[in-house]
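Missing here is one protein chain; the remaining ones are kept as they sit in the complex.
Right, subunit A next:
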Amino acid sequence: MKLPSRILLGLFCLLVAVWLVAPTFVVVPMSFNEKKSLAFPPDGFSWQWYHNFFTNTDWSSSFFSSLKVATVTALVATVLGTLAAFGLDRMKSRASGVLRALLITPMVVPGVVLAVGIYAVYLDTHLVGTMTGFVLAHTMLAIPFVIIAVSASLEVFDRRLEVAATSLGASRLTAFRTVTLPLIAPGMLSGLLFAFVTSFDEIIVALFITSPYLKTLPVQIYSSITRDADPTVAAVGTILFLVTSLVIGAGLIIGSRQGRR
């Protein structure tokens, strides 16, 4: 390739990269704004919005609600999704393709459609604004991510290893626990992280089924920004950005360690 075209290509790639990450990085300086406005570029420097996030109960309680919902959702979705992926993998029938497509639908159906349906059912069953309601809805949304991640692991898992374990004296359950599970664990972990993140920043369904008593962080961010231009939102955004980067980074490192064996 000639030098000019190489420079052009480099510039183009840089442009795309900036385009992808700019919105995220705009939030960071805004969170240190001295004035109470969501202006960019910011004016002056202060930590007050971070202080506000940790002291204002509206913010901290919604943060912990989100944390609780996302943690339980991630665990339930990982268990159910792993079992589903395992079942689909071992199914001999051609129906497994149809079943798989069915289990993935929450990922493709528009969120508003799901939210309306869930809201209608929750009104009757008094699940609006409850922990159970949030976990149920979010688990349904998160299961496809777990199925996809675990299925990918099972795809490369050598089933002959289970046969070998059986010949060495392991029952099917023991073989699963000691051989299959450790080998698909990286897939389960990445499914768990995806499930956590799916629940943690889910807003559409949450807006419908929220109540003054149980509000998740995205709902709090949304209502805060529609009410006034509180830069606490930017501080929250920065914290979330840092935390998710760390979690995903850790996941990638663990994944690559496993992959080397």
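One rule holds for everything that comes next: contacts are C-beta pairs under 8 Å (C-beta built on N, C-alpha and C of every residue); 3 or more make two chains touch, one makes a residue touch a chain; residues count from 1.
The criterion applied here is as follows: contacts and distances are computed from a predicted model.
J.: Quick one: find the hidden chain's UniProt protein name among "Spermidine/putrescine ABC transporter", "Protoheme IX farnesyltransferase", "Cytochrome c" or "OpgC protein".
T.: According to UniProt, the chain not displayed is called "Spermidine/putrescine ABC transporter".
J.: Just one of A:Glu34, A:Asp158 or A:Asp228 touches the chain that is missing; which is it?
T.: Checking each option in A:Glu34, A:Asp158 or A:Asp228, the one touching the absent chain turns out to be A:Asp158.
J.: Which residue, A:Leu183, A:Val219 or A:Val236, contacts the hidden chain when the whole complex is considered?
T.: With A:Leu183, A:Val219 or A:Val236 as choices, the missing chain is touched by A:Leu183.
J.: Among A:Val113, A:Leu168 or A:Ile253, which residue is in touch with the absent chain?
T.: The missing chain is touched by A:Leu168.
J.: Provide the residue numbers of subunit A that touch the chain removed from this figure.
T.: Those residues of subunit A that touch the unshown chain are 158, 160-161, 163-172, 174-175, 178-179, 182-183, 261.
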